[in-house]
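Just one protein chain is left out here, and the rest sit where they should.
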Amino acid sequence: MATSSTVLERRVAKPKQSAGLWSDAWGRLRKNRLAILGLVLVILLLTAGLLGPIIAPWNYQVQDLQAVFANGNRPVPPFSPGHLLGTDSLGRDLLSRLLDGARISVTVAFVVQIVILTIGVPIGALAGWFGGNLDNALMRFTDVIYAFPDLLFIILLSVAFRETAFGQALDGLFLVFVAIGLTSWVTVARLVRGQLLALKETEFVEAARAIGVSDRRIVTRHLLPNGLSPIIVAITLGIPSAILAESTLAFIGVGVQPPRASWGSLIADGEKYVRGDPHLVLFPAVAIALALIGFTFLGDGLRDALDPKLKGKQ
Amino acid sequence: MISYLVRRILWIIPVLFTVSIITFILMHSVPGGPWDRDKRLPEGVQARLNAQYGLDQPIYVQYVNWAGQFVQGNLGPSYRYQDRTVNTIVADGIGTTVQLGVMAFILAVLVGIPLGIIAALGHNRSPDYLSTSVSIVGIATPSFVLAILLIVFFGVELRWFPTSGWKGPQYWVLPTIALAGFPIAQIARYTRASMLEVTRKDYIRTAQSKGLRDRAVVVRHMVRNALIPVVTILGPIFAFLVTGSFIIETIFAIPGVGRYYITAIGTRDYSLLMAMTMLYAFAVAFMNVVVDVLYAYIDPRIRYS
Partner (left out) sequence: MERSEGDVSAADLPSIIDLAPDEARRAQTESVTASGTKRNADKLLEVRGLKTQFFTADGVIQAVDDVSFDVGYGETLGLVGESGCGKSVTALSIARLVPDPPGRIVAGQIMFDGIDVLKLSNEAMRKLRGKEIGFIFQDPLTSLNPTLTIGYQITEGIREHMRLSTRAARDRVVELLAKVGIPRPADRLKDYPHQFSGGMRQRVMIAIALSCDPKLILADEPTTALDVTIQAQILELIQKLSDEFGTAVLMITHDLGIAAGMCDRVNVMYAGRIVETGTVDTMFESPQMPYAWGLLDSLPRIDDIRGAKLRTIEGLPPLLIAPPDACRFGPRCRYARDICREDEPELTARAGEGHLARCWATEPGGWIS
C-alpha cells in the first residue's frame, strides 16, 4: 500500500471542495460586479418602496400651493427649501411622489410574479408531469396566449374593468397586476414543463435511486435545486417587463389611478412642462431606468451564477 | 419542412379565432356603449341606434354577425366616425404604421447585431464597454421616455427634426429611433451573448488549426453560428414593435392606425377595436411563424433532418 507522506500532502494543493449549489452560486455572484450593482439597486428600490411612506418628507397627495405661487405659479425646481427634488404644478413634492412610485413599482414587480407563478407553475407542472394529451392541449392554449399582443390585451382588460369594484381595488393596482400577470405566465409555464419533462427521465434520478437515495431526498436535494434555478432567473428577468408594462399603462392613463404617483404617470404629467421644468420628467425617468437596470443585471448575474455548466469561467 | 410550414400557418387561424372571441367578450364587458358622449342622447334615440347596429342582440349573435362580416373583409362601420367605415380608416393608416414598424425593425437589426458582435470580439475591453453601455441605455429607457427625450433634445432644442406628423423622411427619424431603442439593446445583448458562447466552441479551434485568417474565422465560423439563436428573439422583438408602435404614434401624432386604438376603447367603437386587435394579433402570429420557419431553414441541422 502506498503511504502518503504528510510533508507531501501539505505542499500539494487540495482540490476545492464544492460546498453545495447555493453557496457556490453565491460565490460566483459576488464576483460579478454588474450583478452586485444590480443587487444594490434592487435593495435600494425595495427599501424605498417599503419605507417610502415613513421617510417621505411629504404625503404624496399634499399640494403645497404656497410654494407654487411663490414660484410664479410654476412647479418648484429641485434643491428648493422643503422640496429636495422640487414639486409638480400642483405643488406636490416630487421626492415623496417618487417614493410612492417606488412603492407601486415594487408591488407590481413582485405581485405580478406571484400571479405568474400561481398560474404558470401548475399549468407547466401538469403538462410536464402527465404529458400526453393534457400536455398537448395546455401547450396549444399557451400558444394562443403567446400570440396575443400583450400590451393591447392589458389595456383592454384594464379599461374593461376599470369601473368595477375589482378594478377600483388598491387604486387600480390590483387590476394592473392581474392584467400583466395574465399575459406573462407562458414563459414560466413552459420552463416548469420543460424541467419536469427533462428531470423525469434523467439519469441522475436513476443513479440516485440506484445508490439507494430515498425519493423524497431525490426531490429535495437534487430535483428542486436544479429545477428551481431557471425559474428564479426567469422571475427576476421578468420583473423589468412588468415594471415597464405598468409604467406604460400609467403613462397612457390606463393603469394606477391618480392621485397615486406611478412613475409613468409622473412622466405623463411632466411632459408638458419638460422644457421649463425638466426635473418633472428626468427624475422619474432615472428612477425607472435604475429599477430596470437593477433587475436586469441581477437577473443576468443570477443566471450566470446558477448555471452549473459554466465553461471557461473561473 | 413544407408540412411544418403549412401546419404553422394553418395554426394561425384558431389562434386568431380565440383572440377574436376573447376580445369581443371583453369589449362588451366594458360598461357603457358607443353612444355615451359628452351629451347624453335620449333613451329612445339610443334604443333605435342599438337596434340599427344590432347592438340589442344577444352577444353570441352579435359575434356571429361580426365574424361573418369579418371573413368577408367587411370590417364594419365605425361607431365613432360615423361617416367612415372601419375599412377606410384602416386603409388610410395601415401603410404608415407598417412603414414605421419596418423601419424600426431594420434599424434595430442593422445596429443591434453589429453592436453585439463588436462587443463580443472586444470582450472586456473598450468595444465591449461601449456597446454594453448603449445596451444599458436601451433597456433602461422605456420607449415613451426615449420619445420625450428625443423630442425635447433634437426636436425642440436643436431643431434638427420635426416632432409631429409624417410628411417626409425627416419626420421618420425621431419616431423610428424612439421605437427601435429597446430592440436595439435586446438584440445587441443577445448577439453578444451568443457570440461569446460560440467563441468557446471546439469548431472555432479547428478553424484556427487550419491556419485560416482571423476574419475568415470570425465571419464564417463565429458570426454565422452565433446569429442562428438570435433569430429566435426576432419574434418577441416584432411583437414589441407592434404593441409599442401605437404609443409612439400617439406621442408623435403620426397618422397611422395605432392612435385609434386607445380612443376606440374609450369610445367603445366596437368594430374599430375588433379590427385593430385582429390586425395586430395577425401581425404578431404571422411574424412568429416567419421567424420559426426562418430558424428551421437557416440551421442545417433542422433543415436536413
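Labels for the chains are A and B, by order of writing; each one numbers its residues from 1.
Operating definition for what follows: contacts are C-beta pairs under 8 Å (C-beta built on N, C-alpha and C of every residue); 3 or more make two chains touch, one makes a residue touch a chain.
Only a predicted model underlies this, so the values are computations on that prediction, with no experimental measurement involved.
J.: Quick one: say which of B:Glu43, B:Asp83 or B:Asp202 touches the chain that got left out.
T.: B:Asp202
J.: For the chain left off this view, which of B:Leu5, B:Val98, B:Ile228 or B:Leu294 is in contact with it?
T.: B:Ile228
J.: Counting contacts across the full complex, list the positions on chain B that touch the omitted chain.
T.: Where chain B meets the chain not shown: residues 201-203, 205-213, 216, 220-221, 224-225, 228, 298-301, 304-305.
We take it that only the chains that are shown with their structure count from here on.
J.: How many angstrom between the C-alpha centroids of chain B and chain A?
T.: The mean C-alpha positions of chain A and chain B differ by 23 Å.
J.: Which stretch or stretches of chain A touch chain B in the complex?
T.: Residues in contact with chain B: 143-144, 146-153, 155-157, 159-161, 163-164, 240, 244, 247-248, 251-252, 254, 264, 267, 271, 274-275, 278, 281, 285, 288-290, 292-293, 296, 311-312.
J.: So in the complex, which bits of chain B are touching chain A?
T.: 11-12, 14-15, 18-19, 23, 26-27, 29-31, 136, 139-142, 144-145, 148-149, 152, 156, 200, 239, 242-244, 247, 250, 261-262, 265-266, 273, 276-277, 280-281, 283-285, 288
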